[in-house]
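Note that this complex is displayed minus one protein chain, with the remaining chains in position.
Take a look at subunit A:
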Amino acid sequence: MNIDLQAREITPLRNTFAHVAKYIGHEKAASRYQEATFGAQPMANFQYRPTWDPEHELFDASRSRVVLADWYVLKDPRQFYYANWTMTRARQQDAVESNFQFVNQRGMVAMIPDAVREKTLSILLPLRHAAWGANMNNASIAAYGFGTAFTAPAMFHAMDNLGVAQYLTRLGLALDEPEALEMGKKAWLDAPEWQGLRRYVEDTLVVQDPFELFVAQNLALDGQLYPLIYGSFVDDHIALQGGTAVAMLTAFMPEWHDETARWIDAVVKAAASESDANRQLIAQWIKDWAERAQAALSPVARLALGEHGEAALTEARDKLDARCRKTGVLA
């Protein structure tokens, strides 16, 4: 008896859900990111307005002064949805973990000169609190923003900020006794150099407009803080004075900043290119908040880098302005 085996192709009648196909068309197979994002925003059937904010619907695009016909235009170029975001971060966590092991096993902390170690702690540990503020702010963007394409990555960003704060905590414990964390908090609360930045963080905690908060936190502040601290301070200053271990233990931060900058720029670009009113509004926010952030970081830059601090901060500001020009928001 002969058995004839034949492969038979069964083509699917449709490639994705109807609400996703509305955005990408029926012919194309949707990516996981598209299926996890498009049409996921709750839009209808809210009979009651929230008692805590009767002016708005529960999910309401008008909480922001930025006006978009469709909030799904704020796509994440990294195409993160929950699964691939966690996988990416898990890989990075493994890398950081082995860095900590490497530094521990070889006693690299003991090789850091005491002055360099103390300088590192005095700058990086108060920044735990800035990272926590960034976590709160991004959670707020996720809560009050509109459109899953915008709010889902904001929530990932909030968790990433928490991760940054945790890495700083571990760095403090690797470099010194647990009291170092207490000292960092004291500096954040009392030392005059930190009060400008603390005020900035606390003022952003009450910004109501989610898009303005996005600009103030993720673009204006972090866009200057990360190049200043993890570029100029850690990589160019501390690492060259025998603090290579510090650069290894903070390796995640500059890498993460570069990656997330692509998302932040893409969001700002998409929102600004929709209308001139959006562009002007966002440009104004960038100018105001970047100016304030620069002023707030100025004493920190001086504390970290002495007389070179101001130049390093100006360099960070120039980098931020160049990013904003590239997105077409600033002329």
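Definition applied: contacts are C-beta pairs under 8 Å (C-beta built on N, C-alpha and C of every residue); 3 or more make two chains touch, one makes a residue touch a chain; residues count from 1.
Note that in this section contacts and distances are computed from a predicted model.
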UniProt name of the unshown chain, from "Amino acid ABC transporter membrane protein 2 (PAAT family)", "Monovalent cation/H+ antiporter complex subunit F", "Biotin-dependent carboxyltransferase family protein" or "Monooxygenase"? "Monooxygenase"
Out of A:76, A:209, A:222 or A:235, which is the one that touches the chain we can't see? A:76
Interface with the unshown chain - residue positions in subunit A: 7, 9-10, 29, 31-32, 76-79, 88, 259, 262-263, 266
